[in-house]
Every structure is written in C-alpha cells, then in structure tokens.
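Yeah, one chain of the complex is gone here, protein chain that is, but the others are all in their spots.
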Amino acid sequence: KLADEAAEKKKKSTYKLGGRVHLDSWNFLESDPGINFLETGDYDDDPENRWDFRRIRLELEGTVPNNMLYRIQIDFNNPSAAEMKDVYVGWNNLPYNQTLLLGNQKRPIGLDHLNSSRHNVFAERPLAVETFNEDARRPGIGMYGYTDDELLHWRYGAFLLENISTDGRVRGDYTEGGLYGRLSSSPWYDDISGGRGYLHLALAGSLNQTDGDGNLDLDDNNNEARFRTRPEARSDSRWWNTNRILGANHYQQLAYEFMLNVGAFQLTSEYFGNWVQRDPLGGFNGDDLFFHGGYVFASYFLTGEHIPYDRKTGTIGRVKPFENFFLVDRCCGGTGTGLGAFAVALRYDYLTLSDSDIRGGTGHSITAGLNWYWTAYSKVQTNLIWGTIENAGQGQSNSGPDDTTVPLASGVGGDYAILGMRFMIDF
Amino acid sequence: KLADEAAEKKKKSTYKLGGRVHLDSWNFLESDPGINFLETGDYDDDPENRWDFRRIRLELEGTVPNNMLYRIQIDFNNPSAAEMKDVYVGWNNLPYNQTLLLGNQKRPIGLDHLNSSRHNVFAERPLAVETFNEDARRPGIGMYGYTDDELLHWRYGAFLLENISTDGRVRGDYTEGGLYGRLSSSPWYDDISGGRGYLHLALAGSLNQTDGDGNLDLDDNNNEARFRTRPEARSDSRWWNTNRILGANHYQQLAYEFMLNVGAFQLTSEYFGNWVQRDPLGGFNGDDLFFHGGYVFASYFLTGEHIPYDRKTGTIGRVKPFENFFLVDRCCGGTGTGLGAFAVALRYDYLTLSDSDIRGGTGHSITAGLNWYWTAYSKVQTNLIWGTIENAGQGQSNSGPDDTTVPLASGVGGDYAILGMRFMIDF
Partner (left out) sequence: KLADEAAEKKKKSTYKLGGRVHLDSWNFLESDPGINFLETGDYDDDPENRWDFRRIRLELEGTVPNNMLYRIQIDFNNPSAAEMKDVYVGWNNLPYNQTLLLGNQKRPIGLDHLNSSRHNVFAERPLAVETFNEDARRPGIGMYGYTDDELLHWRYGAFLLENISTDGRVRGDYTEGGLYGRLSSSPWYDDISGGRGYLHLALAGSLNQTDGDGNLDLDDNNNEARFRTRPEARSDSRWWNTNRILGANHYQQLAYEFMLNVGAFQLTSEYFGNWVQRDPLGGFNGDDLFFHGGYVFASYFLTGEHIPYDRKTGTIGRVKPFENFFLVDRCCGGTGTGLGAFAVALRYDYLTLSDSDIRGGTGHSITAGLNWYWTAYSKVQTNLIWGTIENAGQGQSNSGPDDTTVPLASGVGGDYAILGMRFMIDF
C-alpha cells in the first residue's frame, strides 16, 4: 500500500517555495581621491552611503515524474528590474549519484561562490572569487556527482560566457563559451562529532573562448574577456576592473581551495590564476596577460557552534545556534530569552589585475567580521574593511572605437575604509 | 504528544501565499484648461481615459522558528517595472503584545493608509492622507503593540524618507529620516453584537529631517520635502504638488483620526497639519510653511452589513456580505442566486498646499461611492468625483538649477469631474 502511495506520488509534479531577504547598510568611512575617481569618475565625489535590499529572492523548485527536477529563482532586490538566478531543469538519480542540469547555474569554480549567500561567513565574497567568476551563474549544462563514500565530489560543464541575469538571452553569431570543472575531496570528516571536524581540498579550472574584437564587427557579441570586482562592499562601480580586453581571444583559469574546520574554528583559503591570450588587433599587439589573487580567512564561534559541511556538494551549510536570540515563548507559561550565536572572523585578500599595459588594479584588503546568528534562518553580519589599490583605472577608460578600452598613461589608486551591516533571513 | 508535534512545527519555517487583483477604469468626464495643464502641461490636452491594472500583488509571508516572521509583497500591476510593497523581517510575541519589524513598511500616520486597499470604502485614498504620507511605505524599523484589554494600540518607528518601492535602495551621504508615532484607542467597542458598534480615536505625528539643498551638492540625496497627490483618481500627474521645496530642512506632522460605527452606518474623519522650515539657500530666504487638509465621510450598507474593526491594529477589516452574489450551487441539486451586499458612501475632502510663495494647490472635492460586494473577497467600487483646485502649478515648474523649483508668478486651477470603477479580488 505504501508502494502504491509512493507510485501515486511519482505521477505528480511537486513544488517547494522558498526565499531570502538581505538588507544592507554600507558606510564608506574613508576614501582617497583615487578611490573617488574609481567610484564616480570625479576625484572630489566620494562613494555614497547607502541602504540596499541586497536580495529579495523567491525560489520555486520541485520535481517532475519520474526523475526530473526544476528550479526557478528570481531576485526582486531592485523590483523594477528583477534578475534571474538559478533557472534550470535537469535529471537526478543518474548513475554514480549524478545530477545533470540544463539552464542558468553557477559555474563550478570558487568555493565561496558555490557556497550559498545565506551561509557565507562574510557579507560579500572575496575579491578573487568575484573577479574570476563574476556573478557565478551562466547558461549551460552541468553534471554533479559524488562517490558512495562521499569522499569525492565533482561538477563539470560547458557554459556560455554572457551574463544573462537581467535579460535572459544570449545574442551573437560568435559563440563565447567555456569548459569548467571542479574536483573536491574531504579526506578528513569527523562523523562521530556530527561533522565538527573536517578538511576540504579542491582543484578547479576552466578553458574559455572570447570574442576579442567585441563590437568592432557586425555580430552582437560583447567581448567577455573582462575581469572586475567591487571592494567586497556594494559600491556603484567595480574598483578593480580590466574592462573588456581588446584582442583577447582565450583565457584559462586554475583555482585551489583549502578549508580546515576544528570545532568552532575554521581556516579557509583559495587561490586563482588567470591567463589571457591576445591577438593583434587594430595595429596593437598586446602581450599575453596573467592575473591572480586569493584570500585566507579564520573564523571562530565565541558561543561554540561550528560551520557544517556538505560532503555531497563540497560546500558549507547552515549554522544552527545552540540557543536562539530573543526566544519569547509565552504559550507554555514562562518567558525565556536567548542570546543567539556569535562568531568573529578575519580575512586577508589579495588581487592583481594589472599586467603589461592593462591597469586593472593591484591591491589587498583586510575584512573584520562579526556575525550574530539570531536563529538558524536569520542573522546580522557586520564587516569592517580596510583596503588599498594601486595602478587601477582601466575600468573608467572607454575612449577607444566602439567603447573599447585604450592603454592608460598611468594608474590611479588609494586607500579606503568601509563599514557594512547585513540583516538577513531565509525560509 | 501534541506538545511534541507543536515543538516539531516550531523548528520549520512556514509560508502563506496570497495576492490581490484590482482592475480600474477611469473616465475624466470634465476638466477645465487649468486642470489639463496640471495633467499634461498643455491647456488643450485633457487627461486620457484609461483601463489600468491598479494592483496585481503577490504576497509571501510566514514565520521562522522560534518567534521571527517575514513578509514579501511584490506588485506586478506594471509587470515590466514591478514595485515592492511590504518587505520586512521581524519578531513577534514580544512583551506587551509587541511586534518589531525591520524593512519596508507603512509609516504609522493616516488611518486610511494603514487600512488595506482591499478594505477601504473608496477606491483611492483621501487627498490629505496621500499627500502627507505619500505611498506610505518606507524602509525603517517599527514597533507595534496593544494592551491586553485591546483598548489601546500603538505603533512607532524610525524611517528613511526615500521611497524605494521601484529600486529597493537608498543612496546618499545625507540621512533623510523621520520619527513617526501613532496611538489609537477604541473606547467603545460593542463585543455583544460582534463589533457592529465602535468608536475609534487616534493621534499621530512625525518629525522629519530633509536635505534642503537636494541635488545642488555632490551627495545623491533628492530633497524629500515634497508634498503632492493625485485627485483621488489615477491621473498621470499629481495635480496638488509643491515640488521639492528648495531649502526645506525639516518638517513636522500632526494627525487626528475619528471613526464612529453604528451598525450599517459609519462616520469617519481625519485631519493633518504639516509644518515646514526653510533655511536661506541661493540668495533666497523662504518663509516657514504650513500645509493642511482633511476629510470626512459617511457610509451606509443598504443590505445591513457593517465594516469590522480590528482593535489590535486600529484599522478596519474585511466586510462579509450576508449573501454572496451569483451563488450558483449545482452540486446539491438546486440553483440559487444571491445579490451580494450594497453600500453607499459620500466623502468631502479639503487640502491646501499653497502657502507663501509655494503654489502647490488649494482645493476640495466630493466623492460619491457605491460599493457592490460580490463576496467577502471580491467587489466592484464605483466612485464619482467632483473637485476644484486653485493656486496650483508648482509641480509643473522645474526651471531652477539642478531641477529645483522656482517661484511661480501666478497659480493655475479649475474644476474637474471623474468617474471610476474598480473590480477587485483578493485571496
């Protein structure tokens, strides 16, 4: 009879609704004139303080008989111009615990990008992670799997390089695409303590083909050989920015992940290398380029919780406080209060996007974080960021033909300090 | 065992989906040339008749363990440019029956704004209510509570003044904010008849700080000292409109609510006073300003129903017709028909936004309403509006530096008549 019921169940499609709200406050405490220029194009006009809904995301996911699945995720943080996030269909329960997804999904490179924004330790992702996998999601096809003992997890796929989050479409006669792969392993995972101890290691890489002549010809492709990122805060402009690199026809990436967790303590690090090849174009023969960056952070729960790890996906999971904040339970007669969970964290970032004639910026930054977990579903993150950047400005240079960039005579740079808070809930 | 189940339930987040559809037809029966100018900027081009989806709203609300809640409301009436309405997270079950909300929510001033658009007696809100709390919702933090005997209800909070309904973000180095509070009471509430008789009284007020120099300096803040409203119908322009008042750095508001319900009859009135202070700017030293307005309406159910009142929030609730319209119930063999419920209502409005050199408009209007309730969830409202406005036109004047307004030599005005219908459902 149970089998009958299960069979019946399989004949209907299902759905699950979810969502998240992230509300940010960002204060640009200090900024040198060079930073002002990178943000606004004016040395005297400093970055504006702001309150943003960073994410107002609705998710609908489910299954279709017999072993298909779908997921639609729309973000209304800017309600008059919504964005698509995950939008895919696929098959699960394939041999070797595999799942195949077709549609808009995260490219498998960069641990901090594969982690959900609901679970990450810092409010914004590291410089190198954002730079070398900007906005993470692209339309493509991806395979995900793991070994039965959960020691190994892999994901690989082929993706188009155009970011379709706002318009849902790729246009152009030239196919800009990439092959991506990531292999992760958790050689140590302490099952007995419920996963309070583990070691995660991973290698990822990509091979990409881009349209170096961009808008110079008749096809509609923009040149996707562009690397850029904000200063780990929601500025208007990307301060590190190579702009679209004229003549760049290929690039390759290699990335390394390390994550060690011992109880309430975690140490995490990633490193990215990125190689770009340029062909002669318009009388200019640019050298091949090498950009790279990475980060290391340590985090510690003052209240003793730990960051869970999901061996099947090679990413972190939801932190569960031992005690919730503001627990007021009056239905049983008494009134209780709780403090929630507290964690501190410190991150060091390095990124250079300046090489040869390209002045995309070289710099590093320190982020101090304090996370106050109200419940397993809600928390407030406070991040204080000090950074410095040199030899930047390529992103403010669009004076070439058809908006292509031109070599800059000299770079700009400066120091900055930013204070951010994020209030977040998910369901 | 039940306790176990309840405890289990508490560990999961929940959601509830809802929505509403409001479809409007507006006919501008008559308009003097001055009205045409206020609408289109052209004395000969009269307001266009229209069919609008006024609201296509989806709502997702729920709880997160243990005592947190969230609400996301997106309006797709203009689907290519959606708007956010309520988007907040919070805690309920706080001491003294209180709830604390963080996010985009209604500022606590103006009964007719705090009432849901699903329940209001007239299709559009009174002139003074819309003017002095334009679009109601702002990002902020608010506390809501009531006494155990439900005699008193209060809500107060701090809000940013920028309207973020279309873009979800506040930008600017100058903090334009306000403190708002409302205390309401229902000294008479006839429990025995199920709330067919009650008296509601309330006082509300606000203290606001605005950026009087607006776009004249480098920060991104617009001057939020602007008061304006449409003619209780969906015109394209706001006919009463002070525009952004140059040099206005502060304003304060005081509002009074009165609502008496005796069975099928209701009498409601509100009054608002608004004081604005200006600092000298650009060689112009404007006087302090006083704007004010109010309304009174009477409504009566021909079919005998009444407008319910919610003592815990100090607002009105859902009308339940004694008999639904078009009840065709064939499953039990018979066929029945019903008429639904009918109510008539008459409203008088007064508003002056003209003081000193500011010609924002002075006028009054009469609204005759006929509501036909099909079910508790659906109705059609018909409103006929006659109005007059004088000494207006400030809103069509943007010739100062950086789009600031300049004094007008003389005001414009005229009479108008508008017929509107709204078909509405909610679920």
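Per-chain numbering from 1; labels A and B assigned in written order.
Following the convention adopted for this analysis, a contact is a pair of C-beta atoms (placed from the backbone, for glycine too) under 8 Å apart; a residue touches a chain by one contact, two chains touch by 3 or more.
Because the structure is predicted, anything quoted here is derived from the model rather than measured.
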Any idea which of A:65, A:187 or A:282 touches the chain not displayed? A:65
Just name the one of A:139, A:212, A:247 or A:340 that touches the chain not displayed here. A:139
Could you please point out the chain A residues that touch the chain left off the display? 13-15, 17, 60, 62, 64-68, 70, 72, 74, 81-84, 87-89, 91, 93-95, 102-104, 139, 160, 164-173, 175, 218-220
So that we can see where the missing chain sits, which residues of chain B does it touch? 17, 19, 21, 23, 42, 44-46, 48-53, 56, 58, 76-82, 324, 326-330, 335, 374-378, 423, 425, 427
